[in-house]
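The complex appears here minus one protein chain, its other protein chains still in place.
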């Protein structure tokens, strides 16, 4: 059982998301500590990419702030390795940063050797290796569908990282099987169509998606639109093993007021909701995970 | 010999042009009298038409002033009949006014009869008849080439008006013969290409044109660009029987300062130049007209 | 030199020799294809101009009006309008005649642009006369002409619009006639211009006739074209003027039989804001010379004109600058007089609505000129609806018949600013909101 999987073992997991470097590196460290104090079981830490096509406006703006602040992949890995928290960190980013991080390594290598285009295999390995060194437990790459994930999956296996995949409301059963075969750590259940962003209620798609995933052994964490303890309760009671909360927290970061304190209390609210939700699950089901 | 032809009999004729109604009817009467005092042998009086394609900017603007002042064909004929000068008046206008004057008559007629389009024959007769009644001696219609002049020629013959045609620098010998066959009163020799307008010198085309017309019995008056006594001298010495002067006079009208006085003295200058020119013609040629 | 009572050559003597020379060149090169002139002309139309233009079935309009509506797509010609057909023909003819210089008038700028294009393509100097008012309100077309290296000469006299530009071009021509050809922009002016321009434009109906036979299996019941000066009109009509052949039996199925068997020709004039003339101001609030003009002589030809009782030419008005002219081609006047062409008119508002309708329903933004032709379909349908109890209107609607060709003489990109402004001012329902701009 990987570090990530283990985080779901005892009780429903709270997976808060913030963007690294929003608005600065020290703040991010402070916010992560606050979230852990509030009850976070896993920290999903965004490595900002300039074209975040899977994210809604809230997180786009956070990414913009982080990039304006000068956040780079190297800074990110240094930040992670300097985090003094005892929960696993999963890195959420887009594929080009992973590919290009390796690309730079490969370019240096190809100057020595016979040249040529860097291949995926060379590209991702450099990033995964560095991430593993920094203490990253797993990766979420929202623009990397299972079809294109081969090289990254191999590298993650080699360096002991989990590779988390997203299951969307549109995912067919055939794709679901393919994805769950490749996924590790947990399955990220996308609660609704579209992009990330806090919503006022839980999408009806959530229950269907969880039901379709009942047979999978991996923990299932629901994200996209989760913003309140009540949502967490409902989602966990519907069978989820955890909730991912991003935009609602990034909103707090964006406000700039009492951020750490409010993050901690929001995390506590969400964690508490998740625990309540667990109580509502009939006994036989609860033990099935 | 018509009134117009007779005006050329004794000495080289001065034919000044002004636009009727520029700037008003009473002013025009005053200007005409001044021109006659200065030595005019024929008055060319423009009946303003909104689209004066054969005229340059000076006369265009004069026409605009006259039309703005409300000048109409009826006003024009009334003006002519009220002129108390003893030189012939030739009416310069464009064909649509002649055509449409009759058109109105014809329309009134067609309301009584069975309708239908007014034809040239009906159209022009009304105008020519009214012009004759008003005391007009002849017509110059710069947009009516000889090809289209049949109906107007007929009407002029019927009412005893002369129809003056223009010979241009481009006119071929074939056309020249056709035009001189149809022309009466005098032949208007266009001194240069283009449109009316005062110029600083006499065009070289003038001598050629006059030479080509030597065999014609009609008096030859040269216009387009004549503005000074010196020009008149040169033109008459080259064999012309008269000069037409328009824009140079209209410029004086436009200035609005001491107009009558200056018109009279300009006419005198031109007439004097013409007389000087006549002195320069070798005797045998002078008697040929 | 006449079409019945209309036409002729009412120009200053200084121009007559050039007119005779042009007449001779027209006969030799255009009518007799001397030196392969017409072959070369057609090659340029094809390779440079993009001919043939399509005849497209307008599916949405056909459904809306319950008849087969076909659009002749002159908007796809190089430059964006039918104007190039004529400009290319005349510029080429000028070269065959050995002229070294081209002058042209322009109002909205379409003809000037087409002439400038043709002149730069065929490598001959070009000067365009354009009223100051038009220059200021048609800047993009001035840019285009200058970009094609044509001189643009502002005309400051009078109202500074098309009429004055024509006058001024005639003056230039009178001055430089020996080495200069005047590329007149429509089927107007002295003979042989109206015939020659018609011949250059008649490729429209030549193609349309063949295309409709191929697509619909027969000739149309009617052809609808807008009419300002009338060059797209005559181009769209010419090859149908003599058509009087019987149609297939089913043509009468939809709307009942018509009295005659010929192809009906509808010239749609700009009704502007109404047909009443203000003689004191010297202004007509429309450009409907065929519908309401009087016979007269303007710009070299006898034709139907907007004029005062005295014969002074009135300023015309239309939301479409390209239809804004006080005269009309003499051949059209003749065809109207003889009953072969039916003159109709639609006002500014109806034209604006038609502009939006075609843009929304068919994916084609028509020129405001062409929008008048499109608008007549709606007018006919409305009359049919209004008059379903009365016979007169019913008959009028049915004149269009079951199979209609509408000439889309040009594209409307050039008119977008005007249309947006005028639609907002007049509260045209069909106009889209432009709230996207902050």
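Before moving on, here are some points about what is shown:
Per-chain numbering from 1; labels A, B and C assigned in written order.
Assume contacts are C-beta pairs under 8 Å (C-beta built on N, C-alpha and C of every residue); 3 or more make two chains touch, one makes a residue touch a chain.
These numbers come from a predicted model, not from an experiment.
Across the entire complex, contacts from the unshown chain go to A, C. From the options A:79, A:134, A:155 or A:168, the residue with contact to the chain not on display is A:168. When the whole complex is considered, the residue among C:144, C:286 or C:334 that touches the unshown chain is C:144. Note that of A:2, A:61, A:129 or A:265, the residue touching the chain absent from this view is A:61. Listed residues C:163, C:181 or C:356: the one in touch with the omitted chain is C:356. Residues touching the missing chain, restricted to chain C, are 46-48, 50, 53-57, 60, 73, 75-76, 78, 80, 116-123, 132, 135-136, 139-140, 142-144, 146-149, 152, 154, 356, 359-365, 413, 416-417, 419-420, 432-434, 436-438 (touch as defined at the top). On the side of chain A, the interface with the absent chain consists of residues 49-54, 56-57, 60-61, 64, 67, 72-73, 94-97, 99-101, 103-104, 117-119, 142-148, 165-172, 175, 179, 190, 193-195, using the contact rule stated above.
Heads up, the rule we're going with is that only the chains that are shown with their structure count from here on.
Taken as a graph of touching chains, this assembly has some other topology, since it is neither a line, a ring, a star nor fully connected. Per-chain CA centroids place chain A at a distance of 65 Å from chain C.
Separating the CA-averaged centres of chain B and chain C is a span of 38 Å.
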